[in-house]
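A single protein chain has been omitted from the complex, and every remaining protein chain is retained in its original position.
This part shows chain A:
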Amino acid sequence: MDSDSLRYSLDLVSGCGLTLSCEQRAALQTSLLILKRNYKFSRVLFWGKILGLRSDYFIAHGITEDEMRNRKTLYSFNCVDWHLLPPVTEAQLAEVSLLKEHFKGDPSYEYEHTETRGLDEGDEAVVEEITVSVKMTEETRLAATVFNIDREVSVVPRGAFIKTPSGRVQVNRCFEGLSESEARKLSSYLHFSEPQHLKKKTILETADLNPSIDFLDNLSEDTPKGSWSLQFERGSISVLRSLLWLGLTFFHVPMTPQHGYIYMGDGMKNHYLPFML
């Protein structure tokens, strides 16, 4: 969520139980402005908080020209001093899903996790075992977790961002908000990451889509169905909560351009979602 409207947005999102204390908010307002100037970002977003055993990580995103690409992620312990997170590789993204412990709160902590997986090869009775060992620092794990969360469950309302013919994604200044009836449908919300399913759609399905707005994946195509909880808190504010990554909350006030999402949780994916539905 935008650092300018932090207090207001936090109030709308606090249905999930976690907010920031007054001291943290005050510190964020100051430090994010300084961050914006130092790194020459066009916008700075407060992404959220990942809880660790000893201390919590506060994460912020810095956006330069394109809203979706080339985002820089920074983390801090006290909302004042920010450190840049390293970019992640695909291998690290896959490995991080094997770690099932809490975040420790120490960025230099090394995780070592070995897993033996049995592989049945066809009709052979002999089961070959593969040992997969994962070694990564907490900093890498943090960066990979933030990237995963963004890729899988970041949400924006349909029409809030447009894609110019040059391929750049930017904020739609004409966005006036979803209507009440649109805000009740899950199909009015899109993932804010590189689309996976869009190319597989048939021409019949894409006939009704507006290419400048609908360049992202729709939420209603997520599997398993029911991994999003769409509620209207306090009657009029549309709140989306992800059941896949517990702690991600998205809010939107219909008929206004206000929207935003935040993640406040322990940074662990809920792999067992199908059992729980």
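Structure notes:
Here is the rule we go by: a residue touches a chain if its C-beta (ideal position, glycine included) is under 8 Å from a C-beta of that chain, and two chains touch if they have at least 3 such contacts; residues count from 1.
Assume contacts and distances are computed from a predicted model.
Hidden chain, UniProt protein name from the list "Radial spoke head component 4A", "60S ribosomal protein L18a", "Centromere protein S" or "Probable glutathione S-transferase": "Radial spoke head component 4A". Here the missing chain is touched by one residue of A:I130, A:L204 or A:L277, and it is A:L277.
Across A:S5, A:N70 or A:Q231, the residue that sits in touch with the chain not pictured is A:Q231. Of the listed positions A:N78, A:T114, A:S220 or A:T256, the one in contact with the omitted chain in the full complex is A:N78.
If you put the missing chain back, the residues of chain A touching it would be 11-12, 14-24, 49, 51, 53-55, 78, 100-102, 162, 164, 170, 172-174, 180, 212, 226, 229, 231-232, 234-236, 241, 243, 246, 265-266, 271-272, 275-277.
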